[in-house]
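I have a structure I would like to understand better, so I am pasting it below and will then ask my questions one at a time.
A single protein chain has been removed from this complex, and every other one stays in its place.
== chain A ==
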Amino acid sequence: MPRCAAPAAMPVNVFREMAMQLTINGQSHQVDIEPDTPLLWVLRDTLGLTGTKYGCGLAQCGACTVLIDGQATRACVTPVESVAGTEIVTIEAITGDAEGRRVVEAWVDHQVPQCGYCQSGQVMAATALLKQTPQPTEEDIAAAMINLCRCGTYNAIASAVRQAAKA
């Protein structure tokens, strides 16, 4: 059973805070936190960047997708210590990015979001795809756009990615 309470296995005295330097959306932040804290919670709770969402905490859904050095990364399973020294980009800075702007415009044109909860992650995944593969094939799109959407916006997502790639 995944992540159910497993009290006996969890030693409670190993968590110690550590000072770390993070570069997020071009800005430098110093955080004092347990080094194994998932980046997601540093973003959301420590820094108040709540555009990045929590859906599963288990690398299942992709709602927490951010860019680490341009790569789509699931922040819920990324220990913060592993990203010290990298360039972290979150949805809050998406329109400061050329591909990101194109993706957002395509998202608006295709009216992609429904509840919208998964869409930060979807937009980040699409942006990462276009950064790595400016002219993606259908297979590239299918391979990159694997985040879950309970509202079933998948067809609109695929159309929007195609448009952003052409733009």
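Operating definition for what follows: a residue touches a chain if its C-beta (ideal position, glycine included) is under 8 Å from a C-beta of that chain, and two chains touch if they have at least 3 such contacts; residues count from 1.
One rule holds in what follows: contacts and distances are computed from a predicted model.
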Omitted chain (choose from "ABC transporter", "Xanthine dehydrogenase family protein molybdopterin-binding subunit", "Protein FixC" or "Metallophosphoesterase") - UniProt protein name: "Xanthine dehydrogenase family protein molybdopterin-binding subunit"
Omitted-chain contact residue, chosen from A:A72, A:I88 or A:V104: A:V104
Touching residue (missing chain; options A:I24, A:I94 or A:A165): A:I94
Touching residues (missing chain, whole complex) on chain A: 1-8, 10, 12-13, 15-17, 34, 37-38, 41, 44-46, 48, 50-58, 60-61, 63, 90-92, 94-95, 104, 107-108, 111-120, 123, 142, 145-158
